[in-house]
Each structure stands twice: as C-alpha cells, then as structure tokens.
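Beneath this line is the structure, given in structure tokens, with notes to follow.
Only one protein chain is missing from this complex, and each of the others stays in its spot.
Order of writing sets the chain letters: A, B and C. Residues in each chain are counted from 1.
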Amino acid sequence: MAEITIIEAVNLAMARALENSPDVIIFGEDVGLNGGVFRATDGLQQRYGTDRVLDTPLAETLIAGMAIGMASQGLRPVAEIQFMGFIYPTIEQMICHATRLRNRSRGRITCPMVLRAPYGGGIHAPEHHSESTEAIFAHMPGLRVVIPSSPLRAYGLLLAAIQDPDPVVFLEPKRIYRMMKQEVADDGEALPLDVCFQLRDGTDVTLVTWGAMTHETLQAADQLEAEGVSCDVIDVATIKPLDMETILNSVARTGRCVIVHEAARTCGVGAEIAAQLAEHGLLSLFAPVQRVTGYDTIMPMFKLENDYMPSTDRIIAAVKKTLEEA
Amino acid sequence: MAEITIIEAVNLAMARALENSPDVIIFGEDVGLNGGVFRATDGLQQRYGTDRVLDTPLAETLIAGMAIGMASQGLRPVAEIQFMGFIYPTIEQMICHATRLRNRSRGRITCPMVLRAPYGGGIHAPEHHSESTEAIFAHMPGLRVVIPSSPLRAYGLLLAAIQDPDPVVFLEPKRIYRMMKQEVADDGEALPLDVCFQLRDGTDVTLVTWGAMTHETLQAADQLEAEGVSCDVIDVATIKPLDMETILNSVARTGRCVIVHEAARTCGVGAEIAAQLAEHGLLSLFAPVQRVTGYDTIMPMFKLENDYMPSTDRIIAAVKKTLEEA
Amino acid sequence: MTNEEKKCVAQFEIHYTQLLNQQGELVGPLPEFAASAEALIALYRTMVQTRTFDTKAIALQRTGKMGTYSSSLGQEAVSVGIGSAMRFEDVLLPTYREYGAQFQRGVAMSEILRYWGGDERGMAYQHQPHDMPITVPIATHVPQCAGIAYAMKLRNEPRVAVSVLGDGATSKGDFYEGINVAGAWQLPMVVVVTNNQWAISVPRDVQTHAQTLAQKAIAAGIPGEQVDGNDVIAMRHVMLNALERARSGAGPTLIEAITYRMHDHTTADDASRYREQTVVDEHKLLDPIERLKKYITAHHNWDETQENELHETCAAEVEAAVSSYLETPPAPPETMFDHLYETLPDALQSQRDEVERLGKQKQGGDDNG
Partner (left out) sequence: MTNEEKKCVAQFEIHYTQLLNQQGELVGPLPEFAASAEALIALYRTMVQTRTFDTKAIALQRTGKMGTYSSSLGQEAVSVGIGSAMRFEDVLLPTYREYGAQFQRGVAMSEILRYWGGDERGMAYQHQPHDMPITVPIATHVPQCAGIAYAMKLRNEPRVAVSVLGDGATSKGDFYEGINVAGAWQLPMVVVVTNNQWAISVPRDVQTHAQTLAQKAIAAGIPGEQVDGNDVIAMRHVMLNALERARSGAGPTLIEAITYRMHDHTTADDASRYREQTVVDEHKLLDPIERLKKYITAHHNWDETQENELHETCAAEVEAAVSSYLETPPAPPETMFDHLYETLPDALQSQRDEVERLGKQKQGGDDNG
C-alpha cells in the first residue's frame, strides 16, 4: 500500500468510482488529456475513455447545469471547477436547481452530483486563484459542502460524496494537495459525511477548523502542548450540514473554543459555529469564542497573502486569549 | 408633503437622484415604459428619457457587468434585478469585480454602483420570487448591503446608496412595499449608511432585525409590552458592514438578544451577529442569543410560506425563552 | 475596402417554414402525417383543450382561487406541435407556458393548477416520470438539457432532450452555453425558442439586433430555422424533423417559432401599460386554432356539432381538474423538509419538529391559510 498525497487520493477515489459504476462521469475544463491543472484527473481519460472523462467548453454555468441534467438521468457526474475563484457562475444552477430538484419534484427527480474545486490560498497563485468562499454554499439548503484535509479523508469523503444521493460541493484545500502522505487502501470504502473528525484530543480548549487550516491548527496545538496547553482539535469536514454535536460536546469538556478558517470572517462558517455555541453551549463557555480567520478585505495578491491567512501564531494568540479570560 | 409607501419612496429617491445628477442612470428588465414589475421606476423613463432610464436585454450577468463598466466611467448606475431569485448570475461580477475594482487598481478605478432588488417572501408569489439570500452578499468584502424597512429609510438610504462611492446591493422588502405610509420630504437628504436604526427603546431584551421582519418584530414588541416586557428594537439597515456597536450597547443594557430574519438560519447574517455577541458581549449576556429565522430548507411555495417565515408568535416565544433562562 | 483582400470563409442562410397560411390555406407540401384527418383533429383537440384550460386558469386567479398564472393564449400551436412530435421517453424541459406539450406528455391539469396554487406537489407529475418541472429562472434549463442529452447519448438511447424558452431568454448567457455544447458534442437535443415578441414589456427588437432568433444557432455551429409558430402543421413538421435528426445522431437543432403573446405576461402583469390593444387585435387574425379549424372544416368535414362536442368535453375535463385542485388538502407544513435530502440530516430534525409542532398548534387554533 503506497503512501499518497491528497491530490493522489482525489485521483484514486475518482478512478475507483469510475471503475465501480458506469454511471460515474468526470468532466470539466482541462480534465481530459491534461489531467486537470492540478492533475486530479491524471490518467483517467486514458483509462476510462473520452466518453466518461471529458473536457468541456470554457463555461462554468454550463458545467454545473450539465451536471444537474446528467444527475437527473441517474448518472453520477463529478464536475471540476478549475479554481474556486471561477465557481461563481455555477451559483444560479446550484441554488435554483441542484439543491431543489428533489424538493421541487417531491422526490421524483434527484440530483446526485459532485462539484469539485480546489480552494484556498497560500500557493503564490495569481489573482482569483486563492478564494475560500465556502460560506456561500454552506448557506444553501439542500446542499452538502465537504472539505477533506488529509489523503485518507480525501479518498473516503470523495467516494462518499459521489455515492451520496444529493448534491455535494467538494472543496479541496490545494495548498496541502502535496503537503503530506498517508497510506490509503484503495478499498472503495467511503467515510461518513455530516460528521466531524477528531484530529487530536485535549482538555483545555477546542480548536475547530477545516481544510488547509488543519495544518496550522495542528501546529499550534503542538506548540501549545509544549507550553502545557492541551487542545482538542476538530476537523469539521462536512461544513454543511454541520455536526454541532461533536463540537458542543468538546466545548462542554473544554469550556473554550477557537474557530480557525481562511475565509473572510464576516458571515463565514465560523460565525455559524460560534452562533450555535452561543445558543446551545453558552453555559459551558468560560471565555468568549475566538475566530481566527481571513480578514474582511479582498484576499491580497500573493506578496501579502501570508499576512491575510491565519498563521500558527495568530491561532496561539487566540488560544491564549481564551485562557486568560474568565 | 404627501404620505407615501416604501415603493413610492424608492421611486422618489431615484427621481431625485436623476434630477440632481446627469450621471445617474437607471436600467434593468422592464424598468422603462412598464416602470418595473413593482412600479419602482414608474414614470421615470417618461420624465428622464430613454437614454437614462432603459430596458436591458434579459441577462442579469450583463446588467451587473454593465453597471460596473458605467461606474468605472464615473456614472452612477442604479440597476434593477427584477427579483432577488434572479440575482445569482450577478454574483461573479459582484464578487470578482464590483467589490474589487478600487482595491485592484489601488484607487484608480472605482465602482459607485447600486444593484437594487426586491426580496423576501409573503406575497404569494411563484417559485423563486421569495428569496432572502442577503448573507451571500454580506460575506463579500468591499460591498455594502443595505435594506430599508420604512418609506423614510427607503428614501434616505437609497439616496445614500446612490451617493456612496462604493458598490451597494440595495434589497427592498417587497412584502411591505405598500404596507405603511409615511410623510417623506423630497429634500434629497440621504440617511447615514453603516449604522443601525433604533426603532424602539426597551430594557429587557434586544430585538435585532431588518427588512420586512421589522413588522413582525415590532408587533411582537407591542404584544410583549402589554405583558410587561420592554423590548429594544434595532433595524440593522446596513447589514454589511455591520454596526455592532449599537447592538452590543443595547445588549449590554438588556442582557438578552433575539435576532430575527427571514433567510435560512445556517450561515445567515444572524449567525454573524450572534457570533460577535458571543465574542464581544459574552459577559453581558444573561441568556443564550436566540435566532428566529427561516428554516434551513427550500423556501416553500406559497401555500406553506407562512409556516416558513418567522411569525410574531415565534418571536414572542423566543423572547420568553431568553427571559426564562439564567 | 476592396474585395480582393477579403476572402469569404463561411456562408449561412436561415429558412422559414409555413405550410398553412393565415386563411387556413395550404401554401407548402403537406407533410405525411398531415394527410390524416385523425392526426390533424388530434392536434386541434389539444389546442382547444389547452385554451379551455387557460381561460379557466385565468378565471381561478382572478377569483382569488389560485396565484399568479402565465397564459399560453395564442401560443397553443407551438406547444402542441412540440408535444405531439415528441416520444414519451424523450425529456421535455419546459418554461411556464408549455401546457399544450405538458398535457400531451401526461402532466395532469390539476398538477399545473396546484403548481400555480403554490404547492410543490404540482411538480410531482405522477404520470410523467421523465420531464423536468417548469423552469422559472430564465434559460437555466438549456445547460441541463445538454446534460440530459449527454446522458442519452452516452447510453446509446434513442431519446431526445427538448428545451423550450422565450425570445427574451435568448439574451441570457446560459442559452448560448447550452447550444454551444450541443453543437460541440453533437447532442441529441432540440431547443425551441418560442418567439412571442415580448419578454414581459420588452419587445423582441429591444432584446437583440439579430434579424432572426434562429440565427443564434450559427454561433453554436448548429442548424437554426424559423417556423410559423401559429401553424401547428408546420410546427409539428419542423419539430419531427429536428427530433429525427437528433435521434439518429445527426445532432441538435434550434427552432425559432414565431407567434404572439395574446395575454398579459402573467396575471400579475398589465400589458396595456406598454402595448397597444390594436396591435394585439391584429394578431387575432393569426390565431392558430382558427387557422387549423378552417383547414379541417374545408378538408376534413369538421362541423359545428363536432366543435360543440369538443368544447363540452374539454370544459368537463377542465372542471374535473379544477375540482381535484380545489379539493386537495394542504400539505402538512413539516413536509417542507421531507424532500430536501434523501434522508433528513440530524442537524435539521429539530427544525422539522418545530414546524410540525407549530403546524399542529395552528390547526388546533385558527385554520391554515
């Protein structure tokens, strides 16, 4: 069993899905011969043919709309949007149709599609290539939004997304595409959706995060450990619908919570988690919930991107603040 | 000085703006001869000509993009999207360009545009005509999102939006377009943006809301008053950027907060307000913040829309809950 | 500029088909199907049925028994032509005026009424498993149509996906994205533009400087043609050919059907604000039902007895649908959660419980509505 990266795990999951079901179709811009700009679909067209792995014209609204059409016919389309910065033309299709077809037709027509996109900053990419706007999708009833943060979860969650009978937006943290390797058994086993993953057990403070930020968050937890602070680290993984139970249980134990995400703070998914903590966990909170996030300004071009994104230092400072108070 | 409705105040503000500056241009679908499907632009084309008040082809991406182009040339475009349910094709333009032109060009090119749209449910309209997805826009750095809830505020805030040097999404609560009348002096005076409006002073609980929900919220406050509960009622009005100071000050006095909005709960703007209360106002809160919102399901077609939207009863129940606790 | 320096590299023509003129006279060769009285009378019946429904639906709205409704008055030949040419196993992606096609495809009148009555159950289409529900966000169904057509092609099914949209809709980007991929991938797909000359208050000429809407097809490199949309024989004929091409693997077609919106845009609209009634009246002369009636009266012995019988049958059918609609008990409020996902996520259970509880309270107290 080889050790593979996240991007390889994404590739492996799609290959497995293509292998297991003739209904799985992969498409998007440059996903064919080129294998995707990040190589997520590398080799898939060669192995599964141009009918099942194919390049589309350059049109994101079309990509989403076609995925919906295919899904309505019982296919399992897995469509790639090249970067999250180009996902906006899909919104009308996603919010008006993907999320509503089942509801609208009272279950007669369903929409088991996956819309994949690499997201997040930190790779010194050009303008518009570093977006984290998952909150927009997390606000849409009828959708699932899933974000893996390790090769194992990339494999297991993508398979789960493809098998899911409802539409899933699957966002891949591109900064950590090749950052770590894990042994991943290509056993076709999906991981559960709609639940958080516990990355680390601790008692003093709960750190809640997802995507590439799991990296900084775990680093912060390491450093804090050395200083005698024990962190519970939770990878939310499915940010819509939210598994608040796991988060609330953790905070009930620790009494403190720091939420870390790359996206702009205002109306980010961190707000929802913090709001639910305030609603359902107020009495267990010893200190105000802290959010360590991207700022409410345009994600700067790459010279300043590290000043925008949450750093290990910022996370540690926020943890210390929750420890100081109350 | 005549008493006018919200829709008339919207019309009056646009007429005033057209009158005061040759740079103001009104356009959208059916805004010309037809005067808009809600009559927001009634009579404007007749008075200000087809060059300044004009129908566009049926293309929302185009409408937003043209507004950006015009604004970049120093015009003051006021573009109408017929219903918020059709605003999604504008998102790419708004998030990639309207919000970024100033930043991207380091102030060389600016984008003083207004994108107006009627929003919200409760008028027994067809599918897609009852949307409240303001949170999507509230998440965008660089944007203002403004929502009036009375004729006076419709007039003053729309003028402010048109005068604002940056892009504004101006959402009009269509359910109360004709619900109330107020005397509005057509004096060209703008109201301030970025601040909440205090609708009612109270001591026991803070009710925070915007748009058509101010109606139910004020009704709830009336009923609660009769039962001896004194409500501070705040109309947020500019939901992006948020004037948290006013809300925090109120909650510092009352110790309790109920947030009311029509939009789906998860990742709604209420989450941001609740999250900030938990961050900055935790110690003044006697009880968990309550959110009374639309549910996290598709806004149902109109037979069930009243079961979806927050009612006076649901607001009262939430207030009582905050009073019971702690 | 002289001619030498410019080389012509591509040439295109757009054609228009009319078979029955305004007076109901044949002006082109009769297509095979149209030789049969039965076939023509079937088309006639469905047009009359559709109009009978339409009249009643407007009345329901006017009397507060239904919500906003969009009339298909004057456009029956387009819709009936489409519906009559399609096979049941094809997929129709309609807008909000395709009743004529929908009825032929098994959608119940009571379902359409339920839909405009604000009830999702009006899109369940109990007897039509294939078709998409009415699409409200303009042109968004064209990319979906391409996806459906791709599924058919991939599976080698001899099926066709058909989307119908308006003249206004041809201005929206997704329309072009959809027809472009239909060309690029040679999909089994037909796109019908019902050019009824208006997009709410915006006349056809304000939408585009293109002299025909059929020529939009040229951008996608696919065949585009015009047809008299008030001539149901031509409409069905052109549609049959396009479906046959698509079904046989010869690729997509764009059809511009020229007709006229005789009613307000919807019952929420007041067309007198932006168009002269005299112009509308002129278009009455082009009425598709009258036109076919003249033809079958002249050539197939259609008479007043048959005409009266037909109207009675249609009226009875519509009345039955109205009763069924009016008698439908409202869905319990908590069902707003029941088709959101296949299985309700745990996170939403408490919301569903709340709606159920409040619904029961309300039922106990005041009544629903």
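Assume a residue touches a chain if its C-beta (ideal position, glycine included) is under 8 Å from a C-beta of that chain, and two chains touch if they have at least 3 such contacts.
These numbers come from a predicted model, not from an experiment.
Every visible chain touched by the undisplayed chain in the complete complex is listed here: A, B, C. Only one of A:A9, A:A59, A:V146 or A:A237 touches the chain withheld from this view, namely A:A59. Interface note: of C:H15, C:H127 or C:K360, the residue touching the hidden chain in the full complex is C:H15. Of the listed positions C:Q22, C:T208, C:T297 or C:S324, the one in contact with the omitted chain in the full complex is C:T208.
Where chain B meets the chain that is not shown, the touching residues are 25, 51-52, 56-57, 59, 61-62, 64-75, 77, 92-93, 96-97, 102-110, 141-142, 165-166, 194, 241-245. Interface residues of chain A with the unshown chain, by the touch rule above, are 29-30, 32-35, 37, 55, 57-62, 85-86, 88-89, 124-129, 265, 295-298, 300-308, 313-314. Counting over the whole complex, chain C has residues 1-2, 4-19, 27-29, 171-177, 180-181, 183-184, 186, 206-212, 214-216, 218-222, 225-226, 234, 241 touching the chain that is not drawn.
In this text, only the chains that are shown with their structure count from here on.
Of all the chains, the one whose CA centre sits at the greatest distance from that of chain A is C.
Centre-to-centre separation between chain B and chain C, using Cα means, comes to 35 Å.
With centres taken as mean Cα positions, chain B sits 30 Å from chain A.
Multi-chain contact residues of chain C, defined as those touching 2 or more other chains: 120, 137, 173, 340, 347-348. Contact of a single residue of chain A with at least two other chains is seen at positions 61, 92, 96, 103-104, 141-142, 241-242.
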